[in-house]
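Structure incoming, see below.
Yeah, one chain of the complex is gone here, protein chain that is, but the others are all in their spots.
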Amino acid sequence: MPHMIVRGISVLDIQSISSALIAELAEVCDCGTDNFMLECLSTVSIFEGEICATYPFIEVGWFERGPEVRDAYAGVLTKHILSLGIPEVEIAFKVYKEDSYYWNGKLV
Amino acid sequence: MPHMIVRGISVLDIQSISSALIAELAEVCDCGTDNFMLECLSTVSIFEGEICATYPFIEVGWFERGPEVRDAYAGVLTKHILSLGIPEVEIAFKVYKEDSYYWNGKLV
Partner (left out) sequence: MPHMIVRGISVLDIQSISSALIAELAEVCDCGTDNFMLECLSTVSIFEGEICATYPFIEVGWFERGPEVRDAYAGVLTKHILSLGIPEVEIAFKVYKEDSYYWNGKLV
């Protein structure tokens, strides 16, 4: 944790920013860089009957860390995505609860 | 928003209903048709050791709009899916919170 599931941005683009991005997010979250999962997910988007480009969207799965960390996290993530020349990105946080998250069968 | 992530239904099927579906959902939600994301997601489903067809399932990610809009949304979406000759579909709503959803780094 946190997990980032990226849609609508290429693997190559994400590769190019991943080291700097994760280093900065680790500072924001005060945790190690190896706590993060960064994954690109392919989908086929459809608009008006045609296949179209998927809108850049990142879902962040994490334990709630409060509004300041969340704002900072979204700010860092957005900054790196926009640095790719992508004009718009949306980020949604999905909260996992500590009592419902297991590592090797044990609550974390 | 809203986002629809479709599993177990072909891209061609979704293309064939997308314009009429989104037009009707935009009326239900009282918003523009370009607010919607409609995406097909491929998964490999397994039952009793064998790869099998994925059950038709749509996850709708949105801000909570209350039971009447939700029922109407599910009704419209179901009607269009069943019109494809698909006998069953399940729809689950996943609620994003306004304080955890960012457009270009700003809360929406």
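Order as written gives the chain letters A and B; numbering starts at 1 within each chain.
FYI, a residue touches a chain if its C-beta (ideal position, glycine included) is under 8 Å from a C-beta of that chain, and two chains touch if they have at least 3 such contacts.
From a predicted model like this one, the values you see are computed outputs, not experimental measurements.
*Asks:* For a quick check of understanding: of B:Val6, B:Leu21 or B:Ala74, which residue touches the chain that isn't displayed?
*Replies:* B:Ala74
*Asks:* Would you write out the residues of subunit A that touch the absent chain, in ascending order?
*Replies:* 3, 5, 11, 14-16, 18-19, 22, 34, 37-42, 61, 94, 96-97, 99-105, 107-108
*Asks:* List the subunit B residues touching the unshown chain?
*Replies:* 7, 41-51, 54-55, 57, 67, 70-71, 74-75, 77-79, 82, 88-95
Just so it is clear, only the chains that are shown with their structure count from here on.
*Asks:* Between subunit A and subunit B, what is the gap in Å from one C-alpha centre to the other?
*Replies:* 21
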